[in-house]
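Following this message is one structure expressed as C-alpha cells.
A single protein chain has been omitted; all remaining protein chains appear in their positions.
Should a chain be cited, it is by its letter among A and B, assigned in written order, with residues numbered from 1 in that chain.
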Amino acid sequence: MNTEVREAIIESGGDDVIKCYQCGRCMAACPWNLLGGLNYATYRFCQRIKLGAIIDSEEKEAIAADTIDVFRCVGCDACKSECPRGVGLSDVLRAVRRILVDFDSYPGELKSVVARLFNSGNPLGEPAEKRADWAEGLNIPQYTEACEYLYFPCCFPAYDARAKKVAQASARILKRAGISFGIMGKDEFCCGEAVRRVGAEKVFQTAVKQNTELFKKAKVQKVIATSPHCLVTFTREYPEYYDGFKTRHAVQVFDQLIKEKKIVPKKPFGKTVVYHDPCTLGRQMDIFDEPRAILKSIPGLNLVEVPVFNREFSVCCGGGSMGLWLDWPQDERLANIRTEQILETGADILCVACPYCLHMFEETMKSMDVDIEVMDISEILEASLD
Amino acid sequence: MNEIFALVEHRQGIIRDITYELLSCGRKLAEKGNTKLTAVILGHNTDNFVQILKGQAHRLLVVDNEVYEDFNSEVYQTALTEIIKRQNPVLTLISHSAFGVDLCPALAAQLGMPFTTDCLDVELAEQKLKVTRQIYDGKLNAKVLLRENAGYMITLRSGCFPAGESSLDGVVEKIDTPVSAQPDYRKFIEYIEAAVGEVDITKSDVLVSVGRGVKEKAYLSIIEDFAETIGGVVGCSRPVVDAGWLPKDRQIGSSGKTVKPKLYIALGISGAFQHIIGMKGADTIIAVNKDPNAPIFSEADYGIVDDLFKVVPVLKTKILEMKQAKG
Partner (left out) sequence: MDIIVCIKRVAQTAEADVKIDSSGKDIVKDRLTFDMNESDTYALEEAILLKEKFGGTLTAVSLGTVQAEDTLRIALAKGADSAIRIKAEDFEGLDGYKTAQLLKAAIKDLKFDVVFTGCIATDDYYSQVGVTLAELLGVPHATLVTKIDIQDTKAQVHRELEGGLIEHLDMTLPALFTIQTGINEPRYASLIAIRRAAKKEIKVIGASEIEPTGIQANASLEELFTPPAGKRAEILSGSMDEISAKVAGIIKEKGLI
C-alpha cells in the first residue's frame, strides 16, 4: 500500500475516491465497454488509487498500458450519473493526469495539443490574428459594452473550415432575430475545458486568466456559446476565478427566440433527423428539451430518437478530454458504436450541437462510408428560416 | 591569409557529393581572402580521387594509407591534428554529415580551435569568422561570430553551397601518414546495408512519400493504392519509420535515401530539413499538408493545403479518369 500516491491524487482533486465501493455500475455505464472485448475496468480505478496501486508497476509495458487507460476516459460522465455514491470518476482521473502531465508522462499527441494551445491560444495552433476570419463578410461588430451578448464561437468553429459554417449560421440567426451581440476575435483564448480535463492545469489557468481579464475589461455580462464545452467550463469552473458573466448555449437562445416568435421556422425541412445529445450539454448541463423543441418547431422535420441510448443515456462521440486528438485503433472508437446506433434510426441527418461531435461524426461517417449527413442544429434551423 | 582546407569525404571508394560543395565554398572564400584552397584527402588508393579533384582546388594534400579506407573519426582526428598543427590553415571545412559531426567537435577541441557546426553561410574577413546557422526547428536563423583565432573549423550543411565548375590545376602533395592502425578502443568493422526490401525507392520516377500526417499504419494501404495508380512507389519521412510503419529502406532524408524522381508527392510531410535534403533534387514536387506554414511548401512547386486523406481519393479518381480517357 502506498498512501503517498493516494494523498497526492486526493490533493490534486481526486477526493471522490473515498466514496467508491466498487459496485461496478460505472463500468456498466462506460461507453468504452460497449466495445466488445475492451474490458475497461473503470470500477477498479478508485480502489487502486486508495491502495496507491495505480501506475505503480516497475514494468515499462504495464506502466504504458495503465497510462493509456488513465487517458482513455473522455469525461462524458455517464458513470457519474449512474453512480450511487456520486463519484466523479472523470475528476478522479483528471487528478491522476495532473500528476502525470506535470511530469510529462503522457501521450505525445496530447503534449503537442497542449503545447499548441499554450503557444497560440487554440488547439489547432492557428494564429490568433485569424480568430475572427470566420466572421468575414457577416458584419459582426467587435464586442463593446453596448452589445448585450458576447458570441464565443469555440476554437473549432473559429478556425476549422467545416465548423466555421456553424459559427456563421449561428451568427446569422442571431442577427435575424435582432440580438445585440459582438465578438472578441484575436484576444480570445480557448476556454480551456479540454486542456483541464487532460490534466494540464497550468495551461487551463492561463486560459482562465486571459479570458476573464478580457471579459472584465470589456464588461462582458452575457455570453452565447456554440460549444457545450465552453458552456460547462464557463458555468461550472470559471466562477471560482471570476463570476461576472453568465453563459447560455446557442440552443437555449434559439429556443427562446422561437418561443418569443423572434424567429419563425417556416421553410419545410423534409428530412428525418436524429438528435445526438452531447454529453456536456445533456448529461452535464441538463439541456435536453431545448434542442428537441427547436427541431420540433421546424415544419416537415421528422425527429427520431436513438432507441434506448438517448437523453441522459446518450453515448459519447469520443471527442471529449482531447479524445479528438487520440487515434485509437479502428475497433476502439466510440464514434463507431454511436454511428451504428444512429444508423438503426434510419435518419437522413444526424443533428449535433457540439463542434467536437460534429468533427467526430463527420470523420466517422467518412471512414465507415455511411451516407448520413452531419449537421449542427444551427445549420438546420437556419435552413428553415426564409 | 593562410590557406583554407576542405576535407574530402568519401565512402566505399566514392567521393561524396557534399565534398564538391565544401570545395566550392572553399574556393569562394579563398578568392575573397586572396588565399588558396587545399583539398585534404585521407584515403586509400587515392589516385582516382586525385584525378577527379585536381581541378577543384589549388593544392591536394594526400595521405594514403589503408587505415583511411573507411571512416574512423579517431584515426582521422589523430592524423588531422598533426597535419593542421603543421600547416596552420585559417579555416578547415568539414561536411555536416554523419562523418563530420563525429569528427569536427573532437578534432577542433583537441586543437583548441574555435569551431561550430551546421553552417548555412560563411563570412571570413580580417581573420574574423561569422557564420549563419539555423535554429529552433529551422524557424529562425542565427548569425554567430566565432572567438577570434588564427584557425577555425566548421561543418557545412549540404545543399547550401552549390557545387560549381572549376578548372584549377591542383598541385598534388603527398605526405606520410601520422597513423597506421585503428585504435583498439574504436575499430571500424563493416558497413551494413539497411535491409533492402522488394522496392528500391531510388530507382522510381514517381515517389509518393508520407509523413507523420498518415497517422496510422492501417492508412498506408490507401497510400500504397494511390502510388500504384500513378505508377509510383511509397517512401516516407523519419517519423513513419520510427513508428515502425515502413521499413528503413523507404526512408527519404539525411538519414535515409536521397532520391531524384521526376515526380515527388509529399503527403502529410511537414518538411524538416533532414527530409528536404533527401528529396530536393526531384524534378517536380507536389506537397499536401494541412498546415499552410509547413516548410515543405517552401520546397514544393505546387501545394495543396488540406488533409491528405481528403485529397488522395479525389486525386486518384481524376488520374484514373485521365488514364481511361487516354486508353
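Some observations on this one:
Note that a contact is a pair of C-beta atoms (placed from the backbone, for glycine too) under 8 Å apart; a residue touches a chain by one contact, two chains touch by 3 or more.
What you see is a predicted model; the values in this text were computed from it and never measured.
From the options A:K60, A:K217 or A:K261, the residue with contact to the chain not on display is A:K60.
Of the options B:K32, B:K85, B:K174 or B:K187, the residue whose C-beta touches the omitted chain is B:K187. Only one residue from B:G26, B:G151, B:G211 or B:G256 touches the chain missing from this view: B:G256. Residue positions on chain B in contact with the hidden chain: 11, 16, 71, 73-74, 96-99, 101-106, 108-110, 114-118, 130, 133-147, 183-194, 205-206, 230-231, 238, 241-242, 248-249, 251, 254-258, 262-263, 270, 283-287, 292, 297-306, 310-311, 314-315, 317-319, 321-323, 326, in rising order. In the full complex, the hidden chain is touched by chain A at residues 2, 4-5, 8-9, 52, 54-58, 60, 63-64, 67, 96, 99-100, 102-106, 111-112, 114-116, 118-120, 125, 127.
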